[in-house]
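With one protein chain withheld, the remaining protein chains of the complex are depicted in position.
Letters are used for the chains, namely A and B, taken in the order the chains are written, and counting of residues starts over at 1 for each.
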Amino acid sequence: MAEGKLLIHIEDVTKIYNPGKPDEIRALSGASLNIGGGEVIVLKGPSGSGKTTMLSLIGCMSRPTSGKIVVEGRDVAKLPEHFLTNIRRKTFGFIFQQFNLIRNVSVIENVLLPLYPLKTGLSEMRERGEKVLGDLGIREKWHLKVNRLSGGEQQRVAIARALINEPDVIIADEPTAHLDRQLSLDLLKILEDLNREGKTVVIATHDPIVYDHPFVKRIVEMRDGRIQGVTVK
Amino acid sequence: MIKHRFFIGVTLLEVIILSIFFFYSLASVQTRSRDEMPAKRQLVKLLELTDLAIWTEARYTRHPSQADLFTPFQEFPSSLEHFPAGSIIAPLKSAESTTMIFGR
Partner (left out) sequence: MIRHLKILEYALSSLVRRKFKNLSIIVVYTLTISVLASILFLTHSLKLEASNILLEAPDVIVQKISAGRHDLIPAEYITKIRDIPGVGTAKPRYWGYYYDALTHSNYTLLGSDSNLTGLSLLKGSMPSDSGQCAIGKGVSDVRLTGIGREMILVDSKNTGVVFTIVGVFSSESSLLTNDLVILEKEDLIKFFGLKAGSATDIAVKVHNENEVQTVAGKIKQLLPDTRPITKSEIIRTYDTVFNWRSGMMLTIFSSALIAFCILAWDKATGISAEEKQEIGILKAIGWDTGDILVLKFWEGIVVSLTSFLLGIIAAFIHVFFLGATILAPVIKGWSVLFPDFRFVPYIDLYQIFVMGFLTIAPYIASTVIPSWKASVTDPENVMRG
């Protein structure tokens, strides 16, 4: 499905942390990448190679130091925060490496978190939450505090939260880092299903289970903040 | 998902209680000024009272309006107050119209 319409266009992007200071770090230099709708793309590379940085730029979590990132036809680098938030809300669902759930809050509330600032009514929110949890097979846990769940279940809560605002793009940063082999395969199954529904999936990983999986169509190899090469399967 | 209703409910309840208190106080002030005030004023008038009988520990706390400034401080105007009530009410600072006659 790599031939779907262009969703994200990254052109010669550089990201420098702490510019001009002694601890200046060039996390990304001159990276260019196009992501089409419905694609499954993996950023592969050793730790520190700039994968997370790349994901945060794609997901409008931060702005590039130089270069151009076009999401939905708009240059992200120049938009004010409010618009970035808006794009993030509508377009992206994030699955973080450390699940980043809010401790001591129930499963359902964690899942619905992205909807609180929106106009969606409470009952509709509730319905959507239960549906997503049902799809992921953890519906009966909705009232538990998230820290009572196992790692795999927490991962599912995180996925449910990423899906709740029905995003076009799922961004997952090292999603298998805290999972065993079986759970990793389950997760990939979920991502595969989501992709089949038409969602674009962008994964950063250095786990062979992920990048060797048949549903991954394109592998972007990264090293020292540069894109080394692209493999299309 | 009903925590906010609970909170709003509790807050409304508190506000209602306060409103009831407020209207109670209005009514109570009215009835009590009608029922009790004349008798109290009569006492003040007939007994020629000048002060409230709250603090009976010292002259200047029993009759703060009658105390001269020296009383609370005895002979030394900046000596430390040693009656607790003295920190609740200060003796009268009178604004007398004084005429001074200078003689040689």
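The rule is simple: contacts are C-beta pairs under 8 Å (C-beta built on N, C-alpha and C of every residue); 3 or more make two chains touch, one makes a residue touch a chain.
The structure presented is a predicted model; accordingly, all values stated were derived computationally and were not measured.
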Which of the visible chains would the unseen chain be in contact with across the whole complex?
A, B
Go through chain A and note every residue touching the omitted chain.
52, 55-56, 61-63, 81-82, 85, 88-89, 94, 96-98, 100-106, 109, 113-119, 121-122, 125, 161-162, 165, 173
Touch list for chain B against the chain that is not drawn
1, 3-4, 6-7, 10-11, 14-15, 17-18, 21-22, 24-26, 28-29, 32-33, 36-37, 39-57, 59, 61-68, 70-71, 81, 83-92, 94-99, 101
